[in-house]
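One structure is given here, and the rest of the page talks about it.
Here the complex is missing one protein chain, while the rest keep their positions.
All chains are identified by letter, namely A, B and C, in their written order; residue positions are counted from 1 within each chain.
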Amino acid sequence: MSEITADVIASHGFTDAEYAKVLEIMGREPNMTELGIFSVMWSEHCSYKSSKKWLKTLPTEAPWVICGPGENAGIIDIGDGQAAVFKMESHNHPSYIEPYQGAATGVGGILRDVFTMGARPVANLNALRFGSTDHPKTRHLVSGVVAGVGGYGNCVGVPTVGGECEFHASYNGNILVNAMTVGVADQDKIFYSAATGAGNPIVYVGSKTGRDGIHGATMASVEFSDDSEAKRPTVQVGDPFTEKLLIEACLELMQTDCIIGIQDMGAAGLTSSSFEMASKGGVGVELDLDKIPQREADMTAYEMMLSESQERMLMVLRPGTEARAEAIFKKWELDFSVCGELTDSGHMVLRHKGEIVADLPIDPLALASPEYDRPWVPTAKPPALDMASSPAPDDLMATLLAMMGSPALASKRWIWEQYDHMVMGDTLGHGRPGGDAALVRVHGSKKALAMTSDCTPRYCYADPVEGGRQAVAESWRNITATGATPLAITDNMNFGNPEKPEIMGQFVGCCQGISEACIALDYPVVSGNVSLYNETNGQGIHPTPTIGGVGLIEDAARSVGIGLTADDQDIVLIGESRGHLGCSLYLELIENRTDGAPPPVDLAAERKTGDFVRAQILAREISCCHDLSDGGLLVGLTEMALAGQRGVRIALPELSMPLHAWAFGEDQGRYLVATNDAPALLASAQSQGVDAVLIGKSGGSDIQISGVGTLPVDTIRQAHENWMPAYMA
Amino acid sequence: MKAAVIVFPGSNCDRDLQVSLRIATGNEPLMVWHGDSSFDDVDLIAVPGGFSYGDYLRAGAMAAKSPVMREIIARANKGVPVLGICNGFQILTESGLLPGALMRNAALKYICKDIHLRVETNDTAFTRGYATGDVLRIPIAHHDGNYFADPDTLDELEQENRVAFRYTNAQGEQSADANPNGSQHHIAGILNKNRNVLGMMPHPERLADAALGGEDGKRMFEGLVRAIA
Amino acid sequence: MKARIHVTLKNGVLDPQGKAVEHALGSLGFDGVEDVRQGKYIEINLSETDPAKAETQARDMCEKLLANTVIENYSVEIA
Partner (left out) sequence: MKARIHVTLKNGVLDPQGKAVEHALGSLGFDGVEDVRQGKYIEINLSETDPAKAETQARDMCEKLLANTVIENYSVEIA
């Protein structure tokens, strides 16, 4: 076994202080295997050492929260004894290095987090962020990532129903691939990871262990430089077919009472799964590495413990149930091996070829993992945009056309048509991709889950606190716009190098904003993931706290989509408009500038407006609804026209702002709805103190704005639908 | 009427088909595991979509060699109706129950979207619920749906009126644009000589419920039940 | 023995993958590229030690599983 030199210690990512702590815990010099185990357990990826302090400040409770952060996924009550189990996770670095496999294994990993808990996965979402469209790598990355997300999700047979796709130069060297899975479980069949009961058998199931992705977790915890592409580490290859079998086998076993604790092997594979299970259950572990199913000859203990081979799980079974469990895994043609047992030693002892190759105290290692209070500086608040500096465009309709055909707003159909978004037979017709939140019926019931992923990084960059609030508010709004009640979120915090105080300041600011919004909207955080060091050559990404939201509608038949459903309906704008153009997409696309403050989110107004809209949808006063976000009112209206395949006629109200600010301003907390009875809707809004104004009617085949101009919906559709296929051709 | 749904490792539309058949027949379909070489007598055998064996090697290739397929071939030869959807169609061609092969989509990408189909013949139990010439809107979701057969086989299929469905536009017209995967003769589904085996790439079970966006697929199952029962 | 198996599309069967590769090579600036055909290459270790028997076995595998003879040809080398 090699010697533990200063180089070896440094290459495992330890600071001097951290290594001193290793020595203190061990009371001796660790061997290579032990050092490797410390290194992955204390990596940023597994230990959350930079972020823990701030994550603890996020609100995580509500009466409907069954399990908050800390387990494989968050769990909420969705009534009738059922629960929704969900989480979002990043696979950014691997996807940059090998887009297909990186994205595919990202999907595989998040699926395991969810079915580990006893839930059948029912939906996947994916939030993708790529470099600018003219960067030479972007096309290749988009095509690989999308094929990988689809390749995995389609094969396992879980519908991919929503997501995001954005292009920005800050992601040129660090793309973001955030994958989310939502599952449904019976509340009395939820499984946790704690291992209890000395003497109980530990069982390994799934695929064999190979030398895949050793050091993946540490890789996800360091910054890139140009030569890291040359030093490409082994990339993991996903096997979605095995994952599908693993889902079925685990869910079948979960119908029995064999399992005491279960945990998937994710980052840092066997090491982190066994440590977490033991540490949560307060027990010791003894593993016989000769019993680990191995794909390759002569694997060392170090390699086995650090391998990130995919599609593997670790379980603790009730003694005597091994044969029953084994029969199920054999039926599904998966490896099954009793590879150790729990002890009361409080230590992890590894045996290999008749020798003890590692002996580590569990709690000190797991609980004493580093936690930093990294220095941070708050981001300076940008000054508000001076409206006088934003001249009116010559032709508003031409501007609209240009925006609808821009990479930011163009249809992402090219992506979602590569995803099976209907398998499992519960994706509602108006809840398919392309709307606000995706809608998937809870199988065999009238209920549906509403799911969305959101973040506006340009707001977060300008003002992390406001951007954090906005991401949560937009998520809440997207769910509300379908008629569902937003219940909880998972957050995927993607940031640059936390050792830089400005970056840490972005992180702290976003956490603060997220917290404020979660509290005001009763929309707690139940799971999440942090991806730091998204920097190349010192250039960080825009702060990107992706919010994955889940909501519930009791009667799916009352939910609505964004498409206009009939001619001659009244179109009503709900929420207050001030024409806020700071940090807007309009400024970026048309004026080629990114200054100003992002639109403020008035959380009280947000809640009041949203609650009003939802109640009107449930009362069937509204036939379709779309929240306003990127691009503002005119873009939202056009999206409703496109989805409904019909035009609109807008009668401009009296404006207290420039026309283009009215058209493209990104004021928050707003919805567009269509109704058969505008007077009644306006009266209810007024009685509840909600701003609402009639702006026009559906019908015809054009977007027609009185006194301004007319544009055929089909012309816009061409620009909107053609951009992405043309770009990818 | 009693139907069986065959489940291979990697099948993933088995439940979807089970639901549609349950509703159409009023009976719980028999779910048959691929390793079973025998199962109860049924009036319909349905081979569902998905990725049997991951679609590794070739879509449907490994499932076609499964023990249960020998039994299915024997029953098909005795006249039991066999319906293969998507991966099921691929398995039926790989097993030789249907001629030709399903190759990678011409654009090489997986495609999931609603498309239009024209019913080419209602002279089979499977399409009794439709009139010949009906245009249906039904989703496809596949990577390998590009139907290929040699010229003689194609001639035979056409002459014997064994093309069940063709891809068209919403008006029922064939065009390159309306052919989502490059299939020869715009073929979306074919019958065997005895017309008791149908393979089709589109998924009727996915649009058999208005809440999911349409009911054109439902008529297929209803017609089938009327024809068989 | 080791069997090396090539499975290729028959002449006359359109090869969309080959076409796409050809097109992509063209757009990458490679000139004079024609007739790209893409097939599968499968390596199998056989415990059989007699070359003739190993070949028969490998051919049998191709007929039964590895090739779809409606559209594909195969060739077997034993080493």
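Please note the rule applied: a residue touches a chain if its C-beta (ideal position, glycine included) is under 8 Å from a C-beta of that chain, and two chains touch if they have at least 3 such contacts.
Just so it is clear, the model here is predicted, and its values are computed rather than measured.
Novice: Wait, the hidden chain, what does it touch out of the ones we have here?
Specialist: Counting the whole assembly, the omitted chain is in touch with A, B, C.
Novice: Write down which of B:C13, B:L44 or B:M62 is the residue touching the left-out chain.
Specialist: Missing-chain contact among the listed residues: B:M62.
Novice: Of the residues A:E34, A:E71, A:D113 or A:D239, I need the one that contacts the missing chain.
Specialist: A:D239
Novice: Quick one: say which of A:E18, A:E98 or A:E554 touches the chain that got left out.
Specialist: Among A:E18, A:E98 or A:E554, only A:E98 touches the chain that is not shown.
Novice: Contacts of chain A with the missing chain: which residues?
Specialist: Residues 97-98, 100-101, 207, 210-212, 232, 234-239, 241-242, 295-296, 309-310, 333 of chain A touch the chain absent from view.
Novice: Just checking the interface: what residues of chain C touch the absent partner chain?
Specialist: On the chain C side, contact with the omitted chain comes from 6-8, 18, 21-22, 24-25, 28, 30-48, 57, 60-61, 64-66.
Novice: When the complex is taken as a whole, what residues of chain B touch the one chain not shown?
Specialist: Against the left-out chain, chain B lists 53-54, 56-57, 62, 65.
Note that only the chains that are shown with their structure count from here on.
Novice: Could you please state the distance in Å, as a whole number, between where the Cα atoms of chain B are centred and where those of chain C are centred?
Specialist: Distance between chain centres: 29 Å.
Novice: What is the distance, in whole Å, between the centres of chain A and chain C, each centre taken as the mean of its C-alpha atoms?
Specialist: Distance between chain centres: 41 Å.
Novice: If a residue has to touch 2 or more other chains to count, which residues of chain B qualify?
Specialist: Within chain B, no residue touches at least two other chains.
Novice: Quick one: which residues in chain C touch 2 or more of the other chains?
Specialist: Correct list: empty.
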